[in-house]
Structures are given as structure tokens and as C-alpha cells.
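Moving on to chain A:
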Amino acid sequence: MEIIALITGFSLILIGLYGILSKRNIIKIIVGFSLFDTGLHVLIVTVGYIKGGTAPILDSVVGTTDVASKIVDPVPQALVLTAIVIGLGVTALMLAYALKMYQAKKSLDISDFKDMKW
Partner candidate 1 sequence: MNLISPIYIVAVSLGIAFFMGLLGNKAQRSSYLILLAALLFNTFVSLQWVFGLGSGLVEAMQVYTAGFKPPFSINLLMGLNESVITALINIVGVLGAIYMMSSLKKNGTGSQVVFLILFMSLNVIVLSRDLFNIFVFLEVGSIALAGLIILQKGTNAISAGFKYMLATGIISGILLIGIIFIYRFTGSLNIDSIITANPILKQGAFVSAFLIIIAIVLELKSFPANGWGLDVYEASHPGIGAILSAASATATYFVLYKIVDIAGSQLNYYISIIGVISFVGSNLLALKQENSKRLLGYSSIGQIGLLMIILGFKDILGENTTYVAFGILVSHYLAKAGLFWLSGIVKQKNIKGWAVIRKKPYFLFLMGTFIFALIGFPPFPSFFAKWTLVMDLVNTGNISWVVAILFGSMMEAVYMIRWFGYAIKGENEDIKDFKIDIYKIIPVGIFAVALYVVGYFVAPHTEVGTAINFIPLYFVAAIFILDFLPVIIKNTLAIVGMILYFYNIYPDLDNMRLIFEAIFMVGGILTLIAGYAYKGKRPGFYPVALLMYAGLTAIIEAQTTLQFFFGWEVMTAGSYFLIIRGKRSMPHGLSYMLFSIGGAYALLTGLGMAHVGHASFSMEILNGISYLPYLAYGLLIVGFLSKTAALGLHIWLPGAHGEAESDVSPMVSAILLKAGVFGIVLTLIGMGASNNQYSELAYALGWLGAITALAGNLMAVFQEDAKRLLAYSSIGQLGYIVLGLAMMTHLGWLGGFSYVINHFLYKAVLFLTIGAVVMRVGTHNMYQMGGLIKRMPLAFIAVMIGIIALSGVPPLSGFAGKWLFYNAILEKGWYFQGAIMFFSGGIAFMYLWRLIHTVFLGQLKDNHRNVKEISIWFLIPIYTLLAGIMVYSMKPQWVLQPLGNMIAKWFPEGQLQWVGETAISQYGQWAGSLVAITIMGSFIIVLVLLMLSTRKAHKVKQFDITYSGERPERPETTHVAYNVFEGLYKAMWPATIPLVEAWWNKITEILHNIADVTRRIYSSNGQVYVAHIVLFIIVSYLVIIGG
Partner candidate 2 sequence: MTIYAKLGYTLLGLFIVLNWGFLMGATFRKIGARLAGRYGIPFYQPWLNLLKNISIRTTITHGIMYYIGPVFRLTGGVGLFLFMPMVFTGSPNGLWTNFSFEGDLILILYFQVFGMLGMALGAGQGGHPYSAMGIARGLAQHAAVELPLTLAFLSIAIQFDTFSVYKIVEAQQGGFENWILFTNPFAAATIILAMLGAMGHSPFNLVKAPNEILIGPATEFEGTYLGFMQSAGSILHVMEAVLFMNLVFGGANSWIELIVKTFLIYFWSVFVGMVFPRFKIEQSVTWFFKVPLLLGFLAIIIYSL
Partner candidate 3 sequence: MKELINKLSKDFNITDAVYQRPSLTFVTVPKGVAISLVTDLRDYEGYSHFVMMSCVDWIEEGKFQLLYLLHNPETKTDIGVKTFIDRENAEMASAHHLWKQVWTYQRELKEAFGIDFPGSPRVDEDFVVEGWVEMPHMRRDFDTKEYSENTYFPRPGRETNDPATYMRKKLYPNEPITAKKQDNDK
Partner candidate 4 sequence: MSEKDMNDKVNEMLQRSETNVKKAEKTFIHPEDEEREVVAPDGSIIKINPIYDYFSNEKPTEEKPCSGVIEKFLNWARAESIWVLGFGTGCGSIEIPPLVTPRFDMFRFGVQMRPTPRQSNAFIISGYLSVKTLKRVIRTYEQMPSPKYILALGSCTINGGMYYDSYSTINRLDKYIPVDVYIAGCMPRPEALLAGFMKLKELIKEGKGEKANEYARNFDEYKANQKKIIKDWNMPDYNW
């Protein structure tokens, strides 16, 4: 299960990178970036997951002994939430840029924005 999640995460990252590098359309690049981000999030969650563990809430079920082996690590989960929020912000700003760029040149092809050379 962990392996699958890891593979999924890395695959998403690579697919995202591929999208960023190969697609000309800015929107598609942003989509690629989102995929990249998502892959990252999957990775984060995977890292903190413990097989068969429960939610990291200290209640009677979990008990007070062996906590660490019974519950899933809470930190990555907190991290992923933050990362998702930040990813959202970045994506939103990128889309805003895409809008501005389209307004400027009536084009969403990234190779049209190569005015500053060398």
C-alpha cells in the first residue's frame, strides 16, 4: 500500500514535470504544475502513514501506551494541509498571470513570451 502510494506520488510528480516541460499552452503548464503539486501532497501523506494505524487522536481506543505505533504520524497531515493551501495560492496566482498574459498578447503559447533574451 505504501509502495503504491509512493509510486503514485512520484508518478504524479513526473507526469506533472513532463506536462510543464512539454506543453506549450500556459493553462496546460499550470495543470502540469497542479499535478506536480498533487504528487507532492500524496508523497507527504504517504510518508506519515502507518499501516493499520488510526487517526492521530488520543482517545480510549488508542490508549496511552504504544501510541507511536498505533496512530498515523500527525505532522505530515498537518504539513499536507499547509502545502495544499500554499499550492492553491500558487496555482491561483499562476492563473492570474495566465489571464494577464493573455490580455497582453492574446496568446497562451509560452513561446510567445520570449522578449528578454540573454
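Points to keep in mind about this one:
In this text, a contact is a pair of C-beta atoms (placed from the backbone, for glycine too) under 8 Å apart; a residue touches a chain by one contact, two chains touch by 3 or more; residues count from 1.
Per the selection procedure, all candidates are chains of the complex that A comes from, given by their letters.
Keep in mind that what you see is a predicted model, and the values were worked out from it rather than measured.
Candidate 1 is the partner touching chain A in this complex, chosen from 1, 2, 3 or 4. Within the complex formed with candidate 1, the chain A residues making contact are 13, 17, 20-21, 26, 29, 33, 36-37, 40, 43-44, 47, 75-76, 79, 82-83, 86, 89-90, 93-94, 96-98, 100-101, 104-105, 110-111, 113-118.
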